[in-house]
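Of the protein chains in this complex, one is absent; all others appear in place.
On to chain A.
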Amino acid sequence: MAVIPATWDMYDLIQGVLQAPWYHMVFEVALVLLIMKIYYSQSFSPEKTVLTEKEKETLIEEWVPEPLAPDVPDDHPILTAMEKYCIEGQNGKYVKVNGKSCINLATFNFLSMVGKKEIEDVALKALKVYGVGSCGPRGFYGTMDVHIQLEEDLAKFMDCEEAILYSYGFATIASAIPAYSKRGDIVYVDENVGFAVQKGLTASRSHIRWFRHNDMEHLESLLIEQSKLDKKNPKKAKVTRRFIVAEGLYLNSGDICPLPKLVELKWKYKVRIFLEETMSFGVLGATGKGVTEHFEISPDHIDLISCSLETAFGSTGGFCCGKKFIIDHQRLSGLGYCFSASQPPMLASAAIQALKMLQEKPYLLVDLRENSEKFHVKLKNISEVDVIGDPISPIKHLVLAEPAGDPGLDMRTLEMVVDMAMNESVALTVSRYLEPEEHLPKGPSIRLSVNCELTQDEIDRSVEVIQRSFQTVLEKLTTRSSDVSPLESVQQEKKSEVASR
């Protein structure tokens, strides 16, 4: 058998034929003949209930489908909140809402790239050359030189062989996962991953094994369990790919994944790691490369890193990076890459400039970290709330220290706090989830995003406003609750607020 090299695709097939005993061949031929006989013989079909045309017409007549969409009134709280906080002009460090300029603690503008003159100039220059849209997918004349440049710059920045650009942040990880993980493969996923990852998993149709958030022991126990199963069925194990999917910095909880342990488990149990770095890219690490740099782990240990350009970079789109043989696969298999128009060239140019600025001004990252820590310390002092998240994380979740137990009610309390703070010129947002679609129920929280350019004075002022808002709202609720139920009092409160506006 030495004449046929083992790396050739046909090796197994040829070897199988050569090694089969003669009676096996006879059996196979007999089997094929039998199948053909069955295929061509009259099929047996049990009697089916056949409806007459008239009965069919009646059935069609009688069927009443559900309405296409449930009735959502115009004054649904989310719709009113959206309309109420419609931003006039730029969505930068300050936003103008209802004619009032507010400090923006709601959007992921961590490095304050939105509204930077340098970026705008570059974008305008690109506009003069390329127009706005690219009018085609990457394959069909939608690959502009700026896309190639951005991919090269990002790969170089991330110390990876190659990067692939997507035109939308959500589509990046949601397309990347199903490009590799197929039906029958196994994916180990942190329970707290974001929605885009969850959708990517659904699209992949792989087996999903959830492990408790950042609980490496749980993950390891799942891996051990699987390796026991593998021993029982080594043939299946040989073709079942395994992946771990985790986020660098978790959007839903503001904490960082234990990457060193993940990498250790990867090599121990031969599982590939996909990292979702939407929140950590341009945030963590000395130069902003994300969680790998934060833990000083070489990106070579990670099979795929997926980042968004819509957070710290203030543009639109996302990218994946890693080894060339892995990334190139997406150029033919990434759905959101192949079948979507490419990113508008002017937004690619804006991202190129944002990357340049990040490299030229590493102090932005230092400022961001300091601001995050300052916020963390100060928010901890507010007795009405618990702060969830890592001190250095620019994302912080504020939850009620004494929740009422009813998520709906807590949510309304938090919405009132947001309203209150907005009145005092601090823009906040509650975190919105599509509860029935999420893997785990998410508790109500106010999600704070820190901007690197906030001054000490602005931080002090906003924390003060947050504290005052919480105190006032909770005070009102407790005093009212003696004669009215809390729920009603909140509703009344909201109504009167709307009326006063």
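Brief remarks on what is shown
Note that in this section contacts are C-beta pairs under 8 Å (C-beta built on N, C-alpha and C of every residue); 3 or more make two chains touch, one makes a residue touch a chain; residues count from 1.
Everything below uses one rule, namely that contacts and distances are computed from a predicted model.
When the unshown chain is looked up in UniProt, the name that turns up among "Glutamyl-tRNA(Gln) amidotransferase subunit B, mitochondrial", "Shieldin complex subunit 3", "serine C-palmitoyltransferase" or "Alpha-1,3-glucosyltransferase" is "serine C-palmitoyltransferase". Shown as candidates are A:Leu222, A:Ile297 or A:Ala341; the residue that touches the absent chain is A:Ala341. Across the entire complex, the residue among A:Tyr180, A:Phe211, A:Phe319 or A:Phe470 in touch with the chain not shown is A:Tyr180.
Per the touch definition above, the residue from A:Val26, A:Leu59, A:Ala286 or A:Val366 contacting the chain not shown is A:Leu59. The omitted chain makes contact with chain A at the following residues, 5-10, 51, 56, 59-60, 63-74, 76, 78-79, 81-83, 85-92, 95, 104, 106-109, 113-116, 119-120, 123-124, 127-136, 138-145, 148, 167-171, 174, 180, 194-196, 199, 202-203, 237-242, 270, 272, 310-311, 313-316, 324-326, 328-329, 331-332, 335-336, 338-341, 343-344, 346-347, 350, 427, 429-434, 437, 447.
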